[in-house]
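The complex appears here without one of its protein chains, the remainder shown in place.
Now for chain A:
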Amino acid sequence: MPAGTLYRGREGMWSWVAHRVTGVLVFFFLFVHVLDTALVRVSPEAYDQTIAVYKTPLVAFMEYGLVAAVLFHALNGLRVVAVDFWSKGARYQKQMLWTVMAVWGLLMAGAAWPVLGHAFRELFGS
């Protein structure tokens, strides 16, 4: 790794890569999501049948992934704003990234049962 590089191959670069990947993922989801919501203009049955897909165990895991992506993008986005607008932002960018990851981990742990619980109940009974 080239010494003296602020950016390449370090926390700054990997958080940027992750920010980009999660942003694109959420954008593609949103496109599909507006289409599925538009089914409320077709009929209640068409909407409910499509939303049933969201309730299957496999898709529940994808929803957990979506939550992971949105949460990281949101928290890291606030970090980017702090780096740009807070006078000490650049100095503390690394500490802020670890704060982001800690908050992300806590929220992901808290979201696990609410988002995945119904999938486990369906897969393993009761």
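Methods note: contacts are C-beta pairs under 8 Å (C-beta built on N, C-alpha and C of every residue); 3 or more make two chains touch, one makes a residue touch a chain; residues count from 1.
The rule is short, and it goes like this: contacts and distances are computed from a predicted model.
Chemist: Unshown chain, UniProt name, "DNA-binding transcriptional regulator, Lrp family", "Ring-1,2-phenylacetyl-CoA epoxidase subunit PaaA", "Amino acid ABC transporter permease" or "Succinate dehydrogenase"?
Modeler: Listed in its UniProt record, the absent chain's protein name reads "Succinate dehydrogenase".
Chemist: So which of A:V34, A:L58 or A:A109 would be touching the chain we can't see?
Modeler: Here the residue in touch with the unshown chain is A:V34.
Chemist: Which parts of chain A face the unshown chain closely enough to count as touching?
Modeler: Residues touching the hidden chain, for chain A, are 2-6, 20, 23-24, 26-27, 30-31, 34-35, 37-38, 40-41, 43-44, 47-48, 51, 54-55, 60, 63, 67, 70-71, 74, 77-78, 80-81, 84-85, 90-91, 111, 114-115, 117-118.
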